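Of the protein chains in this complex, all but one are displayed in their positions.
And now, chain A:
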Amino acid sequence: MLLSCTDVRKTFGPNVVLDNLSLDVDEHEVVALIGASGSGKSTLLRCVNLLTEIDDGVVRLDGEDITDPRVDADLVRQKIGLVFQSYNLFPHMTVLDNITLAPVRVHKRPVPEARSQAMEWLDRVGLADKSGSYPDRLSGGQQQRVAIVRALVNSPRLLLLDEVTSALDPELVGEVLTMIRELKGEGMTMVLATHEMGFARQVADRVAFLDSGRVLEQGPPEQVLGEPVEARTRQFLARIIEAGRL
């Protein structure tokens, strides 16, 4: 097991966002987190990346308790890539500099090597001609792909993706989807939060439905999305179908 969250609790004041949540992710597995807005999907990803401190429970990566305060959080984050819902590219750096920042400054790779690796990735995702551009000159889909590449060049053991398609139009969703399918083919372990059930169905090995701060139901996409057991899951999916997003 690569990632294992056990009884994770997270509160913001009186608001209990994660309530003894448990979730395990195997190596090479792709897990989709679904759930209503505000159900804590982003919060869970931030907790796993140690950007947010949990209030109780244990998160293990490769068996190591990464929520132990004696653990160096910077070292843990080097093994976990996180792609944000709003891209969060660095606006004062070119695309190439955004991508090579961590390889050069954190992993101490020589600049030419880091650059050529970044160029290979940009070429793969069809953005080689944008390497010198600043992020505000790119479209949403292009920024999203740069953000994914920026996380990937650190060769993370685990990639966390937060609604990577929510800001994109259907055509751009296709671009990002293709990229994620390729990563899956290469054996990347991924946890992705999403509102797109079609997306979850296409790439996920397992779908986990978050409700009231815990994983209420999980299983293969056909089962959870097709014939859910829990009433809450059925309600949620019914609303999604109403909104035409299945």
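Methods note: contacts are C-beta pairs under 8 Å (C-beta built on N, C-alpha and C of every residue); 3 or more make two chains touch, one makes a residue touch a chain; residues count from 1.
As a working rule, contacts and distances are computed from a predicted model.
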Listed names "Sarcosine oxidase subunit beta", "Dissimilatory sulfite reductase D (DsrD)", "Amino acid ABC transporter permease" or "Succinate dehydrogenase flavoprotein subunit", with the criterion being the UniProt name of the chain not displayed: "Amino acid ABC transporter permease"
Residue among A:Lys10, A:Lys41, A:Arg115 or A:Arg150 that touches the chain left out of view: A:Arg150
Residues from chain A at the interface with the omitted partner, ascending: 46, 49, 51, 74-75, 77-78, 80-82, 84, 86, 88-92, 101-102, 105-107, 126-127, 136, 139, 142, 150-151, 154, 175
